[in-house]
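Below is the structure I would like to discuss, written out as structure tokens.
One protein chain is absent from this view; the other protein chains keep their places.
Chains here go by letter, A, B and C, matching the order in which they are written, and residues are numbered from 1 within each.
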Amino acid sequence: MAEDPKDAPAAPAAPAAGDPAAPAAPPKPAPAPAAAAAPAAPKPAAPPKAAAPAPTDAMGEPLVAALAAAVPGSVLGAKKMVGQTTIELAPGKLVEACRHLKDAETFTFLVDLTAIDWKERVPRFDVVYWVHSFDRGNERVRLKVGVADGAACPTVSGVWETANWMEREVFDLFGIAFEGHPDLRRILTWDGFQGHPLRKDFPVEGIDTGAAIYPDRYPEGGGPAPDDKNRKAVS
Amino acid sequence: MDISESVLTWVLIPAVKAVVVVVLVATAAGVLTYIERRTLAFLQVRKGPNRVGPEGILQFVADVVKLLTKEDVVPAKARHVIHFLAPVLVMVPGLAVFAVLPWGPEFTMRIPGLGKLTTAWYATDVNVSLLLLLAITSVGIYGIILGGWASNSKYALLGGLRSAAQLISYEVPMGFAVVSAILMARSLSLVEIVEAQKTHHMWFILPGLVSFFLYFVSGVAETNRIPFDLPEAESELVAGFHTEYSGFRWAIFFLTEYANMITISAVATALFFGGWLRPFPNVAALSFLDLIPGVIWYVLKVSCFLFVYIWFRGTFPRYRFDQLMALGWKTLIPISLVNLVCVALAALGGFRGLRILGAILWVAAIGAFLVVTRMRASKRWPQSAGPAPAGARGAEA
Amino acid sequence: MSDLVGTAGAVPESEETMLGLREMELNFGPQHPSTHGVLRIVLKVDGERIVSARPDVGYLHRGTEKLFETETYPMIIPHTDRLDYVAAATNNHAYVLTVEKLLGLEIPKRAQYIRVVLDEMQRVSSHLLWLATAAIDLGAITPFFYTFREREVILDLFEDYCGARLTLNCMRVGGLQEDLTPGWVDKLRAFTEDLGAKIDEYEDLLTENRIWKLRTIGIGILDTKRCIEWGVTGPPLRAAGLAWDIRRAIPYECYSELDFEIPTGKNADTYDRYLVRIAELRQSRRILLQCCDWLDKNPTGDIRGKVPRVIKPPVGDAYASVESPKGELGFYLVSNGGNRPYRLRVRPPSFINLQALPEMARGHMVSDLVAIIGTIDIVLGEVDR
Partner (left out) sequence: MSFWDNVLLLDIFGGLKMTGRHFFRKADTVEYPEAAREPSDRFRGMFRLDEERCIKCTLCAIECPINIIFIDWHNEKNPQGKNEKVLDRFDVDLKRCMFCGLCEEACPTNPKSIWLRTKTYELGTYERNDALYLDIKKLTKWDENVKPFAVVEQGEGR
């Protein structure tokens, strides 16, 4: 991904801003030569007042085609929006596809991992991954996997170690379990917290967590007494 | 010698001196905390405490009052008796050593009704006072270890253990440094060492340059000051061995630390900087300097050392524990051994030998310093083992 | 205290330690002077040597991402200030960049330059704060006051520009809230020109100091490969030798027009990270001077593009990131066409960099842990969100 048309400098001299489809470009030498940036190609004028960006189909992209060929059945669809490619993967083939992306396509860097709760949709969640390749001119691809409520998503922490905490966070905030995760515990909320805050049905104003602060004042199990007027309704 | 005189000499005057010393030391340690805060503030382009009293001079009184009235918290599972005893064990030796510090020469005064009285600016002159001093200061370690252990806190325990290892290790180079001064003066008495610097026509810093460095570095380590303040390293061990102390017990630890700073500085002054002697004690042309009493000279010299202590604190990061140990055992002790041999050989040649040693040391040190700094004047810093990332220095115009 | 003398090396992770002693579990934080907030680390130590470190985060969790979903797009900006609260401008920037990307907005040149100026000032102030706290962690208290002296000037400049010193809320979707005040650029230039000498002062205190070197060289090594594996970005990655910086790799705003270098280290240790950050201070100074020149040449201009009155990005998603002082700070926006984001995810560099702490700390001593926490440069507001 990475290159929104407006962000792509016209001059190819500008380093590391290559065409995303360009074949592997070696990473820049350590001290970026000052000369490379100095010419400072002026950006092209504002793109034509295009209508709002809309997704386009990206099944034809070389990377998507390569992935579909290498791991058959993994790619369910692909689209491109604001210059960023999203590949929808089949949950069953996720780890295999990721392994392929990392080993064969040099996407060594997992930028981020999160989830989206679509509430009524089936499957309910999308787990989203961004992968980055230093060797392909800083190309980025977003991967999406649909996960049903209550179902487990295969973990990619065996592929990229950094997925460990990110998956814990998704587990904590969305309640998506990751199968095979080495240490699947809550991370941002405390152990024993009930509920998953980033789900759309979790109330914004919070819930009665039952945390006992004044055991002498509040009943067993903690939290405000049922007749306490400060008690918030639990939805 | 009649009865009244012996009572005076052996009971009354020592008692008065003891009280005066304790009160003065406690006050001086308090004032020192204020001075340290102000000095540090000046080093750090700020002002420091300046609200309580004129220029904040009464800040330490306010602090002491606050600490006295604070709740004394004892952790629930602490060993109460030891937890209580530890500050005492630290404080008593810290104050006791002041008995042998020679702040000034003997003097004679006239007391109405008692006649002439000869006494001195020190509580007592033991003929093995240096030995006594080293022995007593070592006892203070017990208080620190026990305090750290009895608190029943892991941080305090780690602090106490660090302290034990550190203090014991640095006793060794310190002892060797002291021995070299003893060799030069051929006496174990601090008073005699000071007087020997007059008879030798020089301060012992001249032949004892290396000894002094060793003594001072070990002294900084002994008093748990930056860069050797590991037992109470704030950013690592919260507060080290006194994490679980509060109120006045904490204040005792705190004040004793400052009293120890004074002790170390005072001993360094006596051993290497001529004690109460004025500069160039035998040059008659400077005899007008004798108008300033010896005590003032002594206090001035001690103050300089205390300033250096504070200056160190304002400048350096802190060693890591194993590095501290490595410095003590692998660097200071070998150097002190070699130094001891050199000084001993020089001392064989009497005070002529000492002079030759001093001349060699100082000429070598100043010469090397000038040459090396001149050589490096072009380069701001030598290219060191550390990596120089692209554009680390002078990348921009 | 099984191994008093010696340098830190790897200790095999085994139950049985020297002398057959038990490992001690040490609770480091959440209330500890050098965890930079409410970070808790459960340490297993053999004597003072760390056998394992387990960070425990979340004490500052405020549910910011949930809050984002309830707010309209302009209302989110003040909340982004509070993620990495020592670098509010870069947070604002990453957020508005994401919304602009989804909206397909073009930003006026002047606004781009002012944004870059704010970003770089923020980088300088954040790195100064880092230097101050990292030095204090290792026992050097004085650099703190020197760096805060300079940081104060930057905060004053922020105050002059937008009225706030820390939580700036200075950027808007499509541009900026307001233009510079007259004379602001001159003040900035005066400060920037002065900054070089000030950085020399910090270096005099630390760079060659033997204690500083002993405490930092060889501590917390994380080489390029491991950095990428852990997703570590920012100065730690560059100290490992990879000159990867979003400002160059995926240029945004007018960074492609500016001349600056990406400093890198070799040894991937704490000392190199220190040197890289110091070098970045100098590079930021360079960028600031170039921006001052540009702003002097172009004293007027639009500061806000054509922004619809009600911001309603089209259905879809976009991700944009900036090089924050801590690393890659990204926002991922999912829009359902409404005036509030359906989902707004923050990619917090501190959180992801902190994950590498156990690997960096293993085998080192408790004192080194302090240096390593300092060198990752975490801000708990961002870690816990």
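Odds and ends about this structure:
Heads up, the rule we're going with is that a residue touches a chain if its C-beta (ideal position, glycine included) is under 8 Å from a C-beta of that chain, and two chains touch if they have at least 3 such contacts.
Everything numeric here is computed off the predicted structure, so don't read it as measured data.
For the chain that does not appear, the touching partners among the shown chains are B, C. Taking the complete complex into account, C:Arg210 is the one of C:Arg40, C:Arg54, C:Arg189 or C:Arg210 that touches the chain left out.
In the complete assembly, the contact with the undisplayed chain comes from C:Glu201, out of C:Glu201, C:Asp302 or C:Glu359.
Touch with the chain that is not drawn comes from one residue among C:Glu71, C:Glu106, C:Asp259 or C:Glu359, which is C:Glu71. Chain C residues in contact with the hidden partner, per the touch definition given at the top, are 71, 74-79, 81-82, 142, 146, 149, 152, 156, 159-164, 167, 169, 177-178, 181, 201, 204-205, 208-210, 213. For chain B, the list of residues touching the undisplayed chain reads 39, 41-47, 311-312, 314-316, 365, 368-369, 372-373, 376, 382, 384-385.
Definition applied: only the chains that are shown with their structure count from here on.
Nearest to the common centre of all protein CA atoms is the CA centroid of chain C.
Chain centres were defined as the mean of their Cα atoms; on that basis the chain farthest from chain C turns out to be B.
Measuring from the averaged C-alpha position of chain A to that of chain B gives a distance of 60 Å.
Chain B and chain C have CA centres that are 42 Å apart.
Among the residues of chain C, those in touch with two or more other chains are 261-264. Across the assembly, chain B contributes residues 390-391 that each touch 2 or more other chains. Interface of chain B with chain C (complex): residues 40, 43-46, 154-155, 158, 161, 165, 226-227, 229-230, 233-238, 313-323, 325-326, 329-330, 381-382, 384-393, 395-396. Within the complex, the chain C residues that touch chain A are 57-58, 61, 63, 65-67, 69-70, 101-104, 106, 228-232, 241-244, 248-252, 256-264, 313-314, 316-319, 321, 328, 330, 332, 334, 342-343, 345, 347, 351-352, 355, 384-385. Of all the residues in chain A, the ones that touch chain C in their complex are 1-4, 6-7, 9, 14-17, 27-32, 34, 37-38, 40-43, 46-47, 50, 52-55, 81-82, 84, 86, 108-112, 114, 116-117, 128, 130, 134, 138, 140, 142, 160-162, 164-166, 169, 173, 186-190, 197-198, 202, 204, 206.
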